[in-house]
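A protein chain is absent from this complex, but the other protein chains hold their places.
The block that comes next holds chain A.
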Amino acid sequence: MESVEYKCPNCNADLKFSPSTQRLDCEYCLSSFSIDEIKRVCASTENSIPQEAVQLKEDFANHTHLYRCKSCGAEIMADDQQTATFCYYCHNPVILAGKMGGEFKPDKVIGFKLTRENAVDCFKKWVGKRWFVPKDFKSQQQIEKLTGLYVPFWLADCHLDVDVRAIGKNTRHWTSGNYSYTETKEYRVIRRANMVTRGIPADGETKIEDLLMESIEPYDYRELQDFSMSYLSGFFADKYDVDKSAVFPRIRVRSSQACNALVRSTISGYSSLIPSSETYTVTNTDWCYTLLPVWFMSYKYKDRIYEFAINGQTGKLAGTPPLSKGRLAAVCGCIGAAVSALIILFGGVLF
């Protein structure tokens, strides 16, 4: 298969996308180009499946493909999902153009705004507060595993018909003589509405935990751009392997939750509320296939994979820190022992 590399029009060196400037920079002649400029220069390769694509081996092991690096001629192996990667030998960014054709061509993209240094700082700050992670989780070797990855997301605009019915109760208490009285007033509460939840994301990637991706939301959609492969230069990228019909149940649940919270906020002044029926019917969904930037890291500790992700646009981070139970137990044990020793000492056991 053919790979695509963006070359500097001045010196023919490789161009890399810079999150800080949102432009493609040449590290050699220090030229800088906007996405639109490069789109014009590379119009022949952008958004098309190259004519001279050479498949070196058909479906190697069914899911593995080989590509040729245009810089050094090395063969690059990539799996089904990868759409952008690096050459193992010359470390030049390589975009696997054929993967982005047809249905896999994203509609929109948000470019990385967080540089690698920013992401490392975020990670160090986050991990610095956690004393009981394994030592090598904080090591430089581990930090180097932080990878800039464009994750495929389905963004859904859901149109919902909402119908919520409940019985609201208000009570008043008083006493007279030897009796206590309770007056209860009941109200029929009806809320019917048309609502539109916009841009609920669901990652179309099976390899990454859904909850992890939900935790680094939200992205600022005002920075959504029409997709151009030039954004991928210098980062890894995957194409989706979960289609929109598969993510729809997740989207529907989150959309309903959003509507439910809003409807509940309009019902107040009752001492108790007994729901009688709640229906959230999705009447129409508009989809947008998007690549969103994520700094990603995984760590294997005691046969378990711990994943860590940073929103490549906002810097919001999430993840499950690995816990060194031995160290935690030792520290807690020492504190417990110190407390016991103090009680024994002041309890007059030793003298």
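Simple rule for what comes next: contacts are C-beta pairs under 8 Å (C-beta built on N, C-alpha and C of every residue); 3 or more make two chains touch, one makes a residue touch a chain; residues count from 1.
Assume contacts and distances are computed from a predicted model.
Peer 1: Given the options "Glycolate oxidase subunit GlcE", "Xanthine dehydrogenase subunit D", "TPM domain-containing protein" or "ABC transporter permease", say which is the protein name UniProt records for the missing chain.
Peer 2: For the chain not displayed, UniProt's protein name is "TPM domain-containing protein".
Peer 1: Hey, which of A:Glu186, A:Asp226, A:Asp243 or A:Asp286 is the one touching the hidden chain?
Peer 2: Going through A:Glu186, A:Asp226, A:Asp243 or A:Asp286 one by one, A:Glu186 is the residue touching the chain not shown.
Peer 1: Looking at the whole complex, which of A:Phe104, A:Phe132 or A:Trp287 touches the chain that is not displayed?
Peer 2: Of these options, the touching residue for the absent chain is A:Phe132.
Peer 1: Which parts of chain A are in contact with the chain that was left out?
Peer 2: Interface residues of chain A facing the absent chain: 130, 132, 167-168, 175, 178-200, 211-212, 214-218, 254-255, 257-259, 261-262, 266, 318-323, 325, 328-329, 332-333, 335-341, 343-344, 347-351.
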